[in-house]
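Take this structure first; my questions come after.
Here the complex is missing one protein chain, while the rest keep their positions.
Read from first to last, the chains carry the letters A, B, C and D; within each, the first residue is number 1.
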Amino acid sequence: MVTAPPLTPTFLLGLTALAVLLYDSVWPDSSDASVLAGISVIGSLASLGTAGWFLSADTGLATEGISLYADAVVVDGMSLFFTALFAAVTILVALAAYDYFDDGNRGELYGLVLLATTGMSLMASANSLATAFVALELVSLPSYALVAFLKDDRGSSEAGLKYFLIGALSSAIFVFGVSLIYGATGSLLLPDVAAAFESGLGGRTGIAGVGVLMVAGGFLFKTAAVPFHFWAPEAYEGAPAPVSAYLSSASKAAGFALAFRVFVVGFPLGAATSAGIDWALLFQVLAVATMVLGNFAAATQEKVKRMLAYSSIGHAGYVLIGLAAISAEASTNGDVMGAAMAHLFVYGFMNTGAFLFVALAENWGVGRRFEDYNGLGAEKPFAAVAMTAFLFSLAGVPPLGGFFSKLFLFAGAVEAGLWWLVVIAVINSSLSLYYYSRVVRAMWFEEGEHDLGATPTALYAALAIALVGTVLLLPGFGPVIETAQEAATALFA
Amino acid sequence: MNPWIAIGALALVAVGIPVAMMVVSALLRPSVPEQGKSAVYESGEIPTGTTRIRFNIQYYMVALLFVVFDIETVLIFPWTVIYRPALEGGASMMEVLAPMLVFIGVLVVGLVWAWRQGAVQWVSSPRALEEKTEANQ
Amino acid sequence: MLQAETPLPDLLANLLGLGGVGVVGAFVAALLASIIVGNVMLAMTGVAGPWAKRKITAKFTDRIAADRIGPKGLGTIPADALRLLSKELIVPEGADRPAWDVAPLIVAGSAMLGFAVIPMGSGIQLADPEVGLAYVFAVASIASLGMVMAGYASNNKYSMLGALRAVAQNLAYEIPLVVTGMSVVLFTGSLRMSEIVAVQQETLVSIGGLAIPSWFAIVNPFAFVLFLAANVAEVGRNPFDIPEAPTEIVAGFQTEYSSVYFVLLYLGEFLHIFLGGAITAVLFLGGAAGPGPESIGFLWFVVKIWAFFLFTQWLRSAAPRLRIDQLIEVGWKGMLELSFLNLVLTALIVGVVV
Amino acid sequence: MIIETLIGFTFVAALVTFLVPDEVANRVGAALSLVPLVGTLWMWTQFDGSGNALTGGTLSFETKFDLLTLSGYQVQWFTGLDGISLPLVVLTAFLTTLAIVSAWTPIDTRQSQFYGLMLFMEANLLGMFTALDFFVWFVFWEATLLPMYFLIGVWGGPRRKYAAIKFFVYTNVASLLMFVGFVALTFGGLGDSIDTLALPEVAMALNAGGNVSSFMGLAPDTLKLAAFLAMFVGFAVKVPVAPLHTWLPDAHVEAPTPASVMLAGVLLKMGTYAMLRFNFTMLPDVAGDLAVLIAALGAFSVIYGAILALAQEDLKRIVAYSSVSSMGYVLLGLIAYTEFGVAGATFQMIAHGLISGLMFMAVGVIYNTTHTRMVGDMSGLADRMPVTVGIFVAGAFGYMGLPLMAGFAGEYFIFVGSFHSTVIPSAPLFTAAAMFGIVIVAGYLLLAMQRTLFGPFSLDADYEVGPAPFHDVAPLAVLLLAVIALGVAPDLFLDMIQNAIAPLVGGGA
């Protein structure tokens, strides 16, 4: 079956990052980034391909997964699924960055993106809270720098600062939570932590409860969910658009990947609930708060990028259903979590695509407000069609990938008996159609005059790939959801 | 006996002796306050401007580089300690050595990159810069 | 074994019968031992700073120095001490007071703290914790904090520059120093100072009945040279006396200091030289080992650290000072790579040998 | 696989048309649209199905394979044709081609996008009428709305943005309601007794009776009622049934003519088609209970639409409101649950599709020439553009149900059927009310035409008025021929329709 090391996809990403840095070391003054972009894309493609190959070869899907390094890392369907997602988003971002940052040297940019992707892939594989923390930081640190990448831009540096401040705070909270979990259970390995939970924690439930809460805080930051969402609008708006795309899809997915594994494997709900730590309830509340806040705030925005930022918070709320709808013994847990994973996958394409269009608009020098997009449909039909598809998919309008993933997610929640949650989610989803369609209206229905430059090839290519991804996920949704649900179900085994 | 008791005691002594010297000096020395004396020394000129000057960014770059590398040495320490016992315990050399080679390899890549990006290049003279850009054209 | 099985405080406790009094007794014994060690070291620096330094430099430059007071000018030592202590303390305008006051304490204190784990032979070792080597590196590098505080708090541009340069230099050479030190640990498999010394007592080869001990200076001369260089930089002596660089920035971070504060900074620097020598001796020169009975180990130890002192003074006369950019280049582009190389090579050698 | 091939081809055709230059897009679009037209006509000739698709009849051109699993339900790709869907599929392909040709004159900007969207809509409509799995059907159903949204919003009149949004919001909310109703019924009510959401399976499970369980605290009967109402309201918006029709006049007035043709000709039929498939086939007993309400709504739509038409000055608005009126008959015919009623209603969908298409197209041609649609602004157009006016008048007669025209057959059957209905209480009363409506609308239509088309020529604006170009008139002529052909020989479709609805009226109420 598998003849390469199980962590090959992760290794490939890391090696690509080193290759980029090496290339940049050898030719530090080269102002042509095509080689850098090429290395990044090829490396990510290789990683994506390997992950796909492993997935199709059923690595660890049927079994418990392959544990490595004294159980600190596990490779299973879920980690491969997410790694494929991260690699795909990285390809898009690497292509987009080629045109977006058109001055000077970009070695550090590609290096940072690839390192962060490596970290994300590791997050998806983490089977120990120590690995989780290290991987989380490996994602966060490059992200901070990426957000502040435009050194002379006030918005970018402000965004970087805010992202960093809240990031530092939340990672401190996370690690303190981990220390409490360690205190309560005596181990950082998730299976051992779970065993301690199962055996009743020996009267240390108080510490464990605070610890679980704090660990959840760390994930909520990474996924831009309430109450750690403050950074998201600022960071996404101020950051260079490809970076916003990267953060809002890949980074968010990574947070969820880790949260899924830590909570499901590490803090089994049945044992946790009997110890008074009902985290599913916590996530139910947070899911509602997050989606309501994200969608309502998005509806009041005047700038496209900021609207997308808030809508990204809203989507975090939907995905949180994947955790909220878990119950101790239900056989449907795998289905709903798999649906959440599939939604993240689809989201990876459509949301990245939407931000890439914003990148394109910034590249053209079009403004940031809704009105500034007026008439783009007539002037650049292809890009506008792509954007329209992304937005409608984000809204969950049926013919597109976003509809299916939301449908499966909500169906899973209904099966788990969370009718009220689904009702709120559907109302939110309908509201989202309103603000997404504002962009569509501006692009197609309004008249506008722009002095648009050439069409940047790589950005267009990225946009096209994202579009193909979004559209192909309609007929190709079957394998995605099946893989996701199978992987998620294996987690509950 | 716990060795840290002795270390604590030495810490007391290490602070105590200088403090004692200060006390002795305070008893001995005169105090003749005078305006001119307390002016900061600037080659005898009247001090200009503030001391909080902007200094070369390279100091900062070096400090950053250090922060990263110094912490990495912390992670190498445990490895050096167990290296020989592990080998004597029967582990093969590659098994013990390879992870650290990878670790150091990654570090070296980072160092080389920083080096080539000019993180440790103290002076970049305009002439050198000019030559560099010309060579690239 | 040259090492006393029991560290000095225990010895004292037993001698004075304090062993039975519990923690308090132990503390009293430790305090006594600390006072002994601290004063011995201070005495050495007292000799070295005002007198030996001048004498040595004078020899190198074929001059006569310090010959007015006492035989061979030895009376200079108490005279200087009294002179400096009774000088007026001038506080510069705009000094950042607490920091400015504390800086000398840190510089002097950190050096002295380092001696806690050094086995000086003849049973003189205050403490022997498991992590001795890490401890001594950690404590020694606190001094740069003191230098920055001194430089920053003085409100003087020269001081500020000196402080910055001190930091840059310490940072650049700290890592090679520690990494090279770790290559020794690869042999010993322990960070305990007494272990490190003990491992070096084994005979490496016998040449004509003369047993050559496996001092790491002999086993791994490459590491020794690296360590020596990094150590000289770390204690800020020529050719690495960038932080003070009297001909460039007056006196660096200590420009604005006078009276007892200056004495403390000055003493602290000399203590650091001796601490550097002590670390070198322990890591590479077999600690207090030498011909003769174990009880004179302390003498050998003193010889070794004085040898290091002599070496620094020789460099002071012989070597020109590097420019700051050269210093950084040598540190980051040369020493660091070499020290990593050394680490890997040592690991390979150990692997092959074991 | 012929259905899939046609749908796939049409999608590709849409993409190709989207990418060709504007100058050639009209011809490319028209040429490509011929392929699905020919394909559907061929399917018509080869049609060999019998019975109703949802009650175990034999399907023609059936394709079925598994796609994925959703919460325990197998989602299938399941398409096929029966006597109800085939005529609608033919109508779709036929009207699309004609609408594309009729767009050559009025659409003068962003042509490639326009024709691309038309073909995209056609592809989705074909999928919608052939799909027999709920999810696949729903995807196509919703996807049909998107192109219309853009067609109205981009190429429409002065208030196009408002109209597009209104259309979009109305239809989307309706879809959501319908979706919730259906899902509650199947997921909750049928529970584990089915393992796919294929429409035949759902319909048969429901009609088998007695196996609906209570859900969310709703008793089985209440659940069925709630689901019926949710679906009915959802579809009624599409039809539209008064009082849920308010989006329609706006959309029609603002939409460019070809889009109006598609909207009135095909998109309105989606609502009645879905009502027939879902409400009246799956829950006939509930429908029977609500018959009086539904019949009243149908009659109300007829009269209300007619009266509103009376008050209009805009030709397009008149036609639009008369559509509301016409769809009222269809509803009335469907609820009658007699062979004549349901078959007539189904036939009327086709007939009305053709005739309203014709009317809108004719109004469009006039507008192209005169740049106004206001009744008071012009008169005596017959002198200047006789052919167009002739066809227009003929179409209006068709609307009134003149014998030998398609409208006659449909309306006649509907009235006969509803008159004899045993399901609707006091059926003759409703029938008479509806018949009254037809008189109003026909009368007013003729009056308006009289004022605009005949008499001495005058025009408020300063435009040269002459005969319309050939490619404007040709679609009108073709449509008129089709209307007459169906009027003369209704059996072209009526046989298969009757065959398909027979199981419904046999087992109804």
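We adopt the following convention: a contact is a pair of C-beta atoms (placed from the backbone, for glycine too) under 8 Å apart; a residue touches a chain by one contact, two chains touch by 3 or more.
The rule is simple: contacts and distances are computed from a predicted model.
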Protein that the absent chain corresponds to, by UniProt name, given "Type 2 DNA topoisomerase 6 subunit B", "NADH-quinone oxidoreductase subunit NuoK", "succinate dehydrogenase" or "Na(+)/H(+) antiporter subunit D": "NADH-quinone oxidoreductase subunit NuoK"
Which displayed chains the hidden chain touches across the whole complex: A, B
Contact residue for the chain not shown (choose from A:4, A:26, A:57 or A:168): A:168
Residue, one of A:157, A:274, A:327 or A:430, that touches the chain absent here: A:157
Of A:11, A:176 or A:296, the one touching the omitted chain in the full complex: A:176
Subunit A residues touching the omitted chain (full complex): 130, 133-134, 137, 140-141, 144-145, 148, 151-155, 157-162, 164-165, 168-169, 171-173, 175-176, 178-180, 182-183, 186-188, 207, 233-234, 237-238, 297, 306
Contact set of subunit B toward the excluded chain (per top definition): 60, 64, 67-68, 70-72, 74-75, 78
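Convention: only the chains that are shown with their structure count from here on.
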Result of counting contacting C-beta pairs for A-B and B-C, higher pair: B-C
Chain with minimal offset from the mean of all protein Cα atoms: A
Farthest-lying chain, centroid of Cα atoms versus that of subunit C: D
Rounded Å distance, subunit C centre to subunit D centre (Cα mean): 94
Centre-to-centre distance between subunit B and subunit A (centres being mean Cα positions), rounded to whole Å: 38
In the complex, subunit B residues that touch subunit A: 106, 109-110, 112-113, 115-118, 132-133, 136
Contact set on subunit D toward subunit A in their complex: 18, 67-71, 109-110, 113, 124, 138-143, 146, 150, 153-154, 160-161, 164-165, 168, 172-173, 175-176, 180, 187, 216
Of subunit B, residues touching subunit C in the complex: 1-15, 17-19, 21-22, 24-26, 28-32, 37-43, 47, 51, 53, 55, 58-59, 62-63, 65-66, 69-70, 73, 76-77, 80-85, 87-88, 93, 96-97, 100-101, 104, 107-108, 111, 115, 120-123
